[in-house]
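Note that one protein chain of the assembly has been removed; the remaining protein chains are unaltered in position.
On to subunit A.
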Amino acid sequence: MTKVIKLALVASVLAGGLSANDVLKGSGASFPYSVYQKWTKAYYKATGIKVDYISKGSSKGIKDAKARQVDFAGTDKPLSPKVLKQNNLYQFPGVVGAITMGYNIPGVSNLKLSRSAIVAISEGKIKYWDNKLITAANAGLKLPHEKVTFVHRADGSGTTFNYTYFLSKVSKEWRHTYGAKKSLNWPGNQHIGGNKNTGVASLIKQTPYSVGYIDYADAQKNGIVMASVENRAGHYIKPELKAFQIAAAKANLDPKKDFYSIIADPKGAYSYPIVAATFILVPAEKQETNKKVTAFFDWSYKNGQEIAKSLGFVPLPDALTDKIRKYWEEKGIR
């Protein structure tokens, strides 16, 4: 009898161990977490293969990938080819998302924000809504003489990195003074911090005359009004999936540089400017698990488009996914 129990125990431990090996483990960036989570679920339904992605933040993802603690890691901040080589990692983009300027001005629903206005708001230099930098772009709109409250993320996040990266591209002064960072000691004294996207969303909603950066998915989910943003060509672009897609298609992601590039502020007359790609890192030496990882992303690129769209993200354009597949083949991980 005891033998049977022992056998059963051994068998169950073995089985547990085996099935644990079947799970692809990933960790990292929280920005694309909602998409990856739904992709893994759909992938499991379709193929029976389990993928487990934990949202820990980009820095921890990079750490995990370097320490070989996961099969793949997500990061919003791409690593340079040099660093990838040092750590023996490969890199490719996962999905593209957009950051919007959500605001709350009672009675105003079609605000336009110029590039300089966004920088000035972030720098805490615009005190009131009827500031010239804002009214200049909004002829016909009566903006009140009310204090501007800028809402930002309190926690370190890829969203903040991508937003400050955009600011750095737009403004020389911003680049020199603050740069692109995951968390920032925000200048000025008319700003408040919200914890995670939920916190930012509710602060914008509850604070009249506030404005803040928030990813498109959460802004939409919470019914926050979003401003049209001036792009590089000087057009004011409404935050819409179509505009994000145009931006993603213009992005210059080069497989020769391991896709090392940030796509904020792309060219094109109709591109929405504050877009961000998020990346996947895989350890180069683990060919077999990498094939499983790339199979998952391959499937997701093909079948996960609707899921990504429903969450306010943009599926990668076909031209890009073709490049990524080629990159995989070159590296022998497909």
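Assume a contact is a pair of C-beta atoms (placed from the backbone, for glycine too) under 8 Å apart; a residue touches a chain by one contact, two chains touch by 3 or more; residues count from 1.
To be clear about the criterion, contacts and distances are computed from a predicted model.
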item	value
Protein name as given in UniProt for the chain not displayed, "Amidohydrolase", "Phosphate transport system permease protein", "Cation:proton antiporter subunit C" or "Chorismate mutase"	"Phosphate transport system permease protein"
Candidate in contact with the missing chain, chosen from A:57, A:97, A:239 or A:283	A:57
Candidate in contact with the missing chain, chosen from A:191, A:221, A:309 or A:331	A:191
Which of A:52, A:130 or A:155 contacts the chain that the document leaves out	A:155
Interface with the undisplayed chain - residues on subunit A	30, 56-60, 62-63, 77-80, 82-83, 86, 149, 154-157, 165, 168-169, 172, 175-176, 178-186, 189, 191-195, 199, 202-203, 206-207, 232, 260-262, 265
